[in-house]
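The complex is shown incomplete by one protein chain, all other protein chains being positioned as in the whole.
To keep things simple, chains are lettered A, B and C as they appear, and every chain counts its residues starting from 1.
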Amino acid sequence: MARVGLIGFGYWGPNLARAFSEAKGVSLAGISDLSPTRRERAQTRHPSALVTEDHGCLIDHPEIDAILIATPVSTHFPLAMAALKAGKHVLVSKPITASTAEATQLIDEARRRGLILMVDHTFLFSGAVRRIRDLVAQGELGDIQYYDSVRVNLGLFQSDVNVIWDLAVHDLAILDFVLPARPRAVSATGMSHVPGGPENIAYITLFFDGRVIAHVHVNWLAPVKVRRTLLGGSRRMVVYDDLEPSEKVKIYDCGVTAQNVGPESIYQILYDYRMGDMWAPQLDRSEPLAVEAAHFAECIATGRAPISDGESGRRLVRILAAATESMRGSGVRVELEPDDPADRS
Amino acid sequence: MARVGLIGFGYWGPNLARAFSEAKGVSLAGISDLSPTRRERAQTRHPSALVTEDHGCLIDHPEIDAILIATPVSTHFPLAMAALKAGKHVLVSKPITASTAEATQLIDEARRRGLILMVDHTFLFSGAVRRIRDLVAQGELGDIQYYDSVRVNLGLFQSDVNVIWDLAVHDLAILDFVLPARPRAVSATGMSHVPGGPENIAYITLFFDGRVIAHVHVNWLAPVKVRRTLLGGSRRMVVYDDLEPSEKVKIYDCGVTAQNVGPESIYQILYDYRMGDMWAPQLDRSEPLAVEAAHFAECIATGRAPISDGESGRRLVRILAAATESMRGSGVRVELEPDDPADRS
Amino acid sequence: MARVGLIGFGYWGPNLARAFSEAKGVSLAGISDLSPTRRERAQTRHPSALVTEDHGCLIDHPEIDAILIATPVSTHFPLAMAALKAGKHVLVSKPITASTAEATQLIDEARRRGLILMVDHTFLFSGAVRRIRDLVAQGELGDIQYYDSVRVNLGLFQSDVNVIWDLAVHDLAILDFVLPARPRAVSATGMSHVPGGPENIAYITLFFDGRVIAHVHVNWLAPVKVRRTLLGGSRRMVVYDDLEPSEKVKIYDCGVTAQNVGPESIYQILYDYRMGDMWAPQLDRSEPLAVEAAHFAECIATGRAPISDGESGRRLVRILAAATESMRGSGVRVELEPDDPADRS
Partner (left out) sequence: MARVGLIGFGYWGPNLARAFSEAKGVSLAGISDLSPTRRERAQTRHPSALVTEDHGCLIDHPEIDAILIATPVSTHFPLAMAALKAGKHVLVSKPITASTAEATQLIDEARRRGLILMVDHTFLFSGAVRRIRDLVAQGELGDIQYYDSVRVNLGLFQSDVNVIWDLAVHDLAILDFVLPARPRAVSATGMSHVPGGPENIAYITLFFDGRVIAHVHVNWLAPVKVRRTLLGGSRRMVVYDDLEPSEKVKIYDCGVTAQNVGPESIYQILYDYRMGDMWAPQLDRSEPLAVEAAHFAECIATGRAPISDGESGRRLVRILAAATESMRGSGVRVELEPDDPADRS
């Protein structure tokens, strides 16, 4: 039984609190938040938890084994580092840190101490994403051609990071988990519509070796919520719509055949793109956060590396930083240097 | 009554033939196509039309006033030029030509002869797009922030042009018609998944003066058909879904307000993005091609410039060429020089 | 090559005209209509057809082999009888006649003369309905439990028949075609909201032997168009949505298991109703009217009975009449006497 302490009870923290208080193998021992209102809410919902203003109180608590961090990105590094140094396992909200250098330090610290360092990439624990990963891994889709995701929101709007760091990170995590290959370069564009604010709309293209391309559209200022991903393969294609109450994952048989339809000099060769049957498999409907909490508990118990470990967190930060750089250069291609082991020595 | 001759009875030609044979103010006098099968089909459907293998026969026909061109892009210029030189008005399929230089020659030739030169940008004649243009023109949306369009297909696949020239041209035409400003630069990415074929998936960002951004996603290899545009304004936002049987245009009231939710040093300023009522106006349901045919007839009768004239056609070709150039440079920003009047002198 | 003459160029006639002028094995020789405006429209679209005010001219025409009837229901019987007596094959719009007695006379006349008598139940020729019939026939759904259809409209409104005769007839035809059993009784309710007009909203329940039930909801005054059918079976269930651009037919695996969840005296036995995978087969996308025209031509050529022959047309009229009777009795059960062969002797 791992006893966890949660730092941050703002937008996302309450969800972690609920999930970890109900999951098997873990218990929620404490919650800290700077806001009195939030502390009151936390205490009402979790009457048996220690609720405090001082996160240090949780980090140093002898009966707490692990720290969950649900605070703004800029605070992830100092809080996670303090927790690791106090010998606690850490689960940190996405993205892991504000820079790859910070991520490297956390990874090294956790490794040195034999502690679990995990990033809360919740989607990786959903039945839909796990099914898509299996489809890719088993070759069901044929050669992967493209990944195209739209993740637009009518929701909250952050001032500390741009929309890439807030929303695109979900797609980058899914891509990192689902595809066998790593992106080589990135081109991004975007815009801020709130004076002085970070970019609230962005478009990111990832280039891979070969003919694979990925694109992510994120937007905080959309009139409708969309969570739709197309994953194209040479044999089958997937439409993953996370807002569908059921049938979130649809798999289409497909095929392209060239069709010669006239004197070539003037008329076109048409490619006839034919869709076949569609199939929507039943998915595991377990709540992703519950699966994630159990996974964290199991990693603590066994020492096994989490599927969303510090390394994957750092890869994503590298892409987030490169995409932001490209966006500020109006789409200029930015290379993603290979994941250099020396980087963390 | 304008008598028209149609060159090309392949994929799109039959639609023009039907529309022009039923519209008021025009009559379909002749059809040419190189394929015997297509000629037979044309004659069955249009028993009273002159059907011929030789397009020259239509261009030179003394009783034909105007030529409709529905052939591959590379043939637009020679056919349109021949028709203009024979004194015929011309309606040419999109895009007008394969280069701005060709477009300039057609524009000059038409002007010199006092002939109508119009491009078949069918969407401009739909009730939905006309309504959106009115909303923008009347300031109903406030300041325009972004235009985001997805136009993906499970349809035919062309070998003579890439997907930008085939599909994105529709969005660029709508943008040119709807927005008061002209784009200043473009960044595009894309990929070909058919060996030796043109790019079949592409993403285009257009930069404007100020904080306006536009993005177009086009794809010939999608498992589902999507035709959805988001148009964001500071006061209202529009969702235009061309596949909706009714309610193609939805207008959302919206507003963003900053909300200070805690000690700023650690916690975020949240922007609360609130949607209000939604409104779907009844649209003119006239068939766009019928409206377009009538517009062409009226322009011929009155000498008035078409709303999709040669100039707009040339502006679009400039963007198409720049987007293709950027795409081959992995997203590098390509400037769109201002529409230089000297260019066509 | 069967030469057909069409009587009636109002709402539906133009569709028949187009289909029969393009189908193989038939040609459209003539069209009659009482309205000069419609005749003009007919002649414009079908320049080579004989267009006349006088339907007798088609019925008696020596070079016409078959008559298509697309006129109000009350005229079906006299027109069809005249055509049969003139030795013509007949395809009549749905429903076949206004009474079973009239239908019986037509059936007898056609039989006596060896002529084809077919009813235009267009849906039976769609890929979706044919696929559903195959699923039922092959036992894929298990035991049929229910058929539930909603067919509501924002369309035209008729004054000569009620909404049951206009819209429910489609569902009754599909039921007759798809299910192996025949309904035994009917209960219907409905209402007229236009003073002096026929009922414009109706609900029909059909009772079968065993545990099968069918229900049809039809409405001329709905704000949205719905065409959705649920077909429940013990092993699989079908959702057939005719307005879906693709994936019109979705097949769901399902299963119900009893689950004992507590002391029975107070707590419930819950049945856990579990859905499994969903599957949407690719359907034949041929235009139903084209398939129907070819089927009519083939029946004429071979003497084979149409799948929507006079007998099925009469069965449907019997149900329509019984449903109207029940509706006027506020839902009272009306028995459907078995299809008595003596009825037509």
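Please note the rule applied: contacts are C-beta pairs under 8 Å (C-beta built on N, C-alpha and C of every residue); 3 or more make two chains touch, one makes a residue touch a chain.
Predicted model only: the values in this text are computed from it and were never measured.
Undergrad: Using the touch definition up top, pick the residue from C:239, C:290 or C:307 that touches the left-out chain.
TA: If we include the chain that is not displayed, C:239 is the one touching it.
Undergrad: Considering the whole complex, not just the chains shown, which residues of chain A touch the missing one?
TA: So the residues of chain A touching the unseen chain are 22, 44, 47-48, 224-225, 243, 245-246.
Undergrad: Could you pull out which residues of chain C are in touch with the chain that's been left out?
TA: Interface with the chain not displayed, on the chain C side: 10, 34-35, 71-72, 75, 145-146, 148, 150, 152-160, 185, 187, 189-194, 197, 201, 203, 205, 207, 211-213, 215, 217, 219-224, 230, 232, 234, 237-239, 250, 252, 254, 256, 261-263, 266-273, 275, 326, 329-333.
Undergrad: For the chain that got dropped from the picture, name the residues of chain B it touches.
TA: 246-247, 253, 275-282
What we mean here is this: only the chains that are shown with their structure count from here on.
Undergrad: I'd like the Å distance between the centres of chain A and chain B, where a centre is the mean of that chain's Cα atoms.
TA: Centre-to-centre distance between chain A and chain B: 37 Å.
Undergrad: In angstrom, rounded to a whole number, how far apart do the mean CA points of chain B and chain C lie?
TA: Between these chains, centre-to-centre, one finds 41 Å.
Undergrad: Using CA atom averages as chain centres, what separation in Å is found between chain A and chain C?
TA: Their C-alpha centroids are separated by 52 Å.
Undergrad: Considering chain A alone, which of its residues make contact with at least two other chains?
TA: 275, in rising order.
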